[in-house]
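The other protein chains are all here in position, but one chain of the complex has been omitted.
== chain A ==
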């Protein structure tokens, strides 16, 4: 099977409000940087297919995929869209390369939540319209809070552990150039905050952020034409748990476990503990721990307390700050974690696992296994 490499990455934004560029201009800026990073490739000649990951209600434009090709160099070229997280788009790109359809695939995703005036109401549209939406729950975080409460009820993690995740990630973000929500705060400061809804304070919940991200994938045959330091994707998978709130597993991330099983099988992973970093969705503080469990890491809470996951330790988790520090750029969130993983490995680390979640009201996640 053809191996797949990341040969270029580019981004623009990571600001709560990019007020001077339209989303298309942000896409162009991110794409220009990615092509420069990929050895100055010309997307009009060197790219076989383009994939854009987006969702109409986030865009405020129906059939928004029509706007996908031209800002990334894909005008009049094979372009497809994935209505899902960016890492799902990468999985599609990997399939296009491993099936022999393409040698070079560009995956793009972007978010402009600052353009959405009624953010909560737009999120609400993703609820089941017949009975969940009609129940008129007070805010958009209630499913995550149910999930977190169930996670805590299993008796291993406490509120203090969630606060430790917040402190670790927001502090780690201070070393990143794309973390507007980074802050040097300690666990006690987090615990001193009022609840937004149990068990979350405002600091336990990541904020939306404007960003555009472009990733260039290439087959093993051509990868070194574009990069001397390709980052290899050895395995990738994505999965969805039941979309029914009552039937989906709360308190554990079954979607992530299923996605990890597939990715690990492809990559021949024996243990995630052998990796040098993990970049996992933490848009709610408990999600980091829940996702680590789903990735097959045992005794997660004990390891957190021992400092096992802190930057520079045995297995750094979100050493660039995660989504708590960077904000979550909607469907580009998975690509933002992948971007961190690529930067981390380019700085010298050998390997990483990326685990993304599609966010509110979804039980969909993706996992990628990568190395230098």
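Here, a contact is a pair of C-beta atoms (placed from the backbone, for glycine too) under 8 Å apart; a residue touches a chain by one contact, two chains touch by 3 or more; residues count from 1.
By definition in this document, contacts and distances are computed from a predicted model.
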The complex's invisible chain, by UniProt name, from "Ribonuclease P protein component 2", "ABC transporter permease", "3-keto-5-aminohexanoate cleavage protein" or "Putative nucleic-acid-binding protein containing a Zn-ribbon": "Putative nucleic-acid-binding protein containing a Zn-ribbon"
Residue among A:3, A:24 or A:305 touching the omitted chain: A:24
Contact partner of the left-out chain, one of A:42, A:228, A:246 or A:270: A:42
Absent chain, residues of chain A that touch it: 18-25, 28, 31-32, 35, 42-44, 57, 60, 69-71, 73, 75, 112, 114-118, 121-122, 124-125, 129-131, 133-134
